[in-house]
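Right after this comes chain A.
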Amino acid sequence: MDTVFFYSSIYLSIIMAISLYRAVFGPTILDRLIGVNAIGSKTTALLVLIGLIYHRVDLFIDIALAYAMLNFIAVLAASRYFQKRKGLYDETPRD
Partner candidate 1 sequence: MIQQLPAIIVVFPLVMSFFVVVTGLWSKRICFPLVVTAISVCVLSAGIILSSVINQGPIHYWLGGWQPPWGIEYFVDHLNAFMLVAVSLLSLLVAVHSKRSVEQELPEKRSQFWSLFLLLITGLLGITITGDMFNLFVLLEVASLSGYALIAMGQKKAVFASFRYLVMGTIGASWYLLGVGYLYIITGSLNIANLSELLPHMYQSKTVLVGFAFILVGIGIKMALFPLHAWLPDAYTYAPSAVSTTVAPLMTKVMAYVLIRVIFSVFKPYFSIEEIPATTILAWMAAVAIVVGSIYAIAQTNLKKMLSYSVVAQIGYIALGIGLANRFGLTGAVLHIFNEIITKGCVFAVAGAVVYKKSACNTRELENLYRKMPFTMLAFTVGAFSMIGIPPTLGFFSKLYLILGSIDAKQWVFVGILLFSSILNGVYFFRIIQIASFETPMPDYSRGTPYEKVPMDEAPLSMIIPMQIMAAGILIAGIFSADIVSTVIQYVIPEGF
Partner candidate 2 sequence: MNIVSTILLICGLLFFTGGAVGIIRMPDFYSRLHPAGKLDTMGILMTMTAVALYNLHDFSIGTVLSSLKIILIVAFLFITSPTATHAIVDAGVRAGLGPWTKEETKEENDLAT
């Protein structure tokens, strides 16, 4: 069972590299944001899987939970920028 978890975590990290493409090369910033959000949700799963590999999953759940909570804040903050500054490419002058 350990090997299953191990290979699935490796697989997950490779998938993460695919989402990374969007994060690094995304044409607009919102695309990057999608990529980062996707990476975040995969990270949550990966953290729990690492916990299983260490046989100490109860310790890693806390991190994953904190992670799920705080990733949300980061995404909200970044999207809040666009809600307030209504320009994707060039910005409106400051008040």
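One rule holds in what follows: a residue touches a chain if its C-beta (ideal position, glycine included) is under 8 Å from a C-beta of that chain, and two chains touch if they have at least 3 such contacts; residues count from 1.
Regarding selection, all candidates are chains of the complex that A comes from, given by their letters.
Owing to the predicted nature of the structure, the values given are computational and were not obtained by experimental measurement.
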Neighbour of chain A by the touch rule, complex-wide, chosen among 1 or 2: 2
Of chain A, residues touching candidate 2 in the complex: 1, 4-5, 8, 11-12, 15-16, 18-19, 21-22, 28, 30-31, 33-35, 37-38, 41-42, 44-45, 48-49, 52, 57-58, 61-62, 64-65, 68-69, 71-72, 75-76, 78-83, 86-88
